[in-house]
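For this view, one protein chain was removed and the others were kept in their places.
Order of writing sets the labels: A, B and C. Residues in every chain begin at 1.
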Amino acid sequence: MKVDLIDNNGVTVVSPSGEIDMYSSPELRKQLLTLIKKKTSTIIIALHDVTYIDSSGIATFVEALKRMMPYKGKLKIAEVPESIMRIFNFSKLDKVFEMYESVDDAIKG
Amino acid sequence: MKVDLIDNNGVTVVSPSGEIDMYSSPELRKQLLTLIKKKTSTIIIALHDVTYIDSSGIATFVEALKRMMPYKGKLKIAEVPESIMRIFNFSKLDKVFEMYESVDDAIKG
Amino acid sequence: MTEQVVLRVASHPKYLSVVRAVAVLTAELYGLCRQDVEDIRSAIDEACSNVIRHAYKGDTQRQIVIGFRCLEDSFEVTIEDDAPKTSLSDLKQRNLDEVRVGGLGLHIIKKVFDSIAYDETKQGGNRLILVRTIRRSNES
Partner (left out) sequence: MTEQVVLRVASHPKYLSVVRAVAVLTAELYGLCRQDVEDIRSAIDEACSNVIRHAYKGDTQRQIVIGFRCLEDSFEVTIEDDAPKTSLSDLKQRNLDEVRVGGLGLHIIKKVFDSIAYDETKQGGNRLILVRTIRRSNES
C-alpha cells in the first residue's frame, strides 16, 4: 500500500493504493491521525486504487471518524470499488460514513 | 491462459493471454498443431497479453516452427512484452524466429 | 494430511499478502466463482490476522500453517497455530449495530464459511477448520 495526500484549501484528499490489511493499515492510520492532529476540517478518503481492504482498514476509518467528532471535522469516503463496497455494506458502515461516487461530489457534498 | 484465433485470408493470428507454463502450453500446442495440420501458410503469434512464459511455451513455438518447415509455412512472433523478450534473447531464439513489433508489421513483413 | 496446498508462514502481518494470494489462486483452481473467491480471501485473511493478534498476542516469530483442500462439493481450509488452546466460545462476536473499532473479522468469517470448528483432537495448538459448500463458477 502507498498513500497519496493532496491538500485543497483545508480539504485533504487521502488516496491509498494497493492492499489495506493488518500489515499496511497502521501506516494509513498514522497519516490520518497526523491530519486529525492538525484539525483538518474535511478528509476525503478516495478508494479508487485500493484492491483489498480488511477489517483493520475499516476500523481505521471508524477511529478517524470518531476522533474528528470533537472538532466537528468531516470524514468522507469516495470512489469505492464494487468489490470493496461489499465490506462497507456488510459492516453497515455505508450508513455511518458519508459515501460519494467521486472526489468532486465529495468536495461539493 | 486463453487463446484467441483470428483468421485473415490464410494468415492466422494466434493471441494467447495470461500465463503460458507447463500446465497451459499443451493447450496452445494443440491449437497450433491444428493450424499446422491445415497447412496454414502464415501463423502470427501475438504475445501482447501474455504475462509469463516458461521453457515449455518456448518449446511449443520451436516445435511449431519445425513442423511448418516441410510445407514452407511461416511462423512470426509479434508484440513481445519486455519481460518476455528476456527469455527469447536468453535462449537465442530472437535470432531464429521472425520477430515483429506489431501484428501489422508481421502481416506486411 | 490430505490437503492439496499447504502454506506455512511466520506469524508476521507482512505474510498475509502471501496467504491471500494462495487462497485466491487455490480457490480459482478449484473452480469457485469470482465473488466466492473474494469472500474466501477476506475470511482467511481475517482468521489469520486473528491468530496473530489474539492467539499469538502479536508475537511475529511463531508459525501459521494454512491448508487448502477441495472435496466433491466443499472447499475446506484449515488454519493451525501452536498457541494455547482456543475454543469456539472464546470467539466473541459483537453486535454490528454499535459503531466501534474492531469486531468485524468474525462476522466476515462466519458469513463466508458454512461451518467453523476447532479440531479437538489436535495435540497442542489449534486447528481451525473452515468449510464452505461450493457454487462453481460455471454455475454462477
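The rule we apply is simple: a contact is a pair of C-beta atoms (placed from the backbone, for glycine too) under 8 Å apart; a residue touches a chain by one contact, two chains touch by 3 or more.
What you are looking at is a predicted structure, and each value in this text was computed from that prediction instead of being measured.
Asker: Considering the entire complex, write down the shown chains that touch the omitted one.
Answerer: Among the chains that are shown, those touched by the missing chain are B, C.
Asker: Among C:Val6, C:Leu91 or C:Ile116, which one touches the chain that has been omitted from the display?
Answerer: Of all options in C:Val6, C:Leu91 or C:Ile116, contact with the hidden chain holds for C:Val6.
Asker: With the missing chain put back, one of B:Ser17, B:Ser41 or B:Ser91 would touch it. Which one?
Answerer: Spelled out, the listed residue whose C-beta touches the missing chain is B:Ser91.
Asker: Name every residue on chain C in touch with the hidden partner chain.
Answerer: Touch set of chain C with respect to the missing chain: 3-10, 14-15, 17-18, 21-22, 25-26, 29.
Asker: So that we can see where the missing chain sits, which residues of chain B does it touch?
Answerer: Residues touching the hidden chain, for chain B, are 19, 21-23, 52, 54-56, 58-59, 62-63, 65-66, 83, 86-87, 90-93, 96.
Following the convention adopted for this analysis, only the chains that are shown with their structure count from here on.
Asker: Nearest whole angstrom, what separates the Cα centre of chain B from the Cα centre of chain C?
Answerer: Whole-Å distance between the two chain centres: 41.
Asker: Could you state the distance in Å from the CA-based centre of chain A to that of chain C?
Answerer: Each chain reduced to its C-alpha mean, chain A and chain C end up 26 Å apart.
Asker: Based only on mean CA positions, could you tell me how far chain A sits from chain B in angstrom?
Answerer: 46
Asker: Give the residues of chain C that touch two or more other chains, as numbers and ranges in rising order.
Answerer: Expected reply: no residues.
Asker: Would you pick out the residues of chain B that each touch at least 2 other chains?
Answerer: Within chain B, no residue touches at least two other chains.
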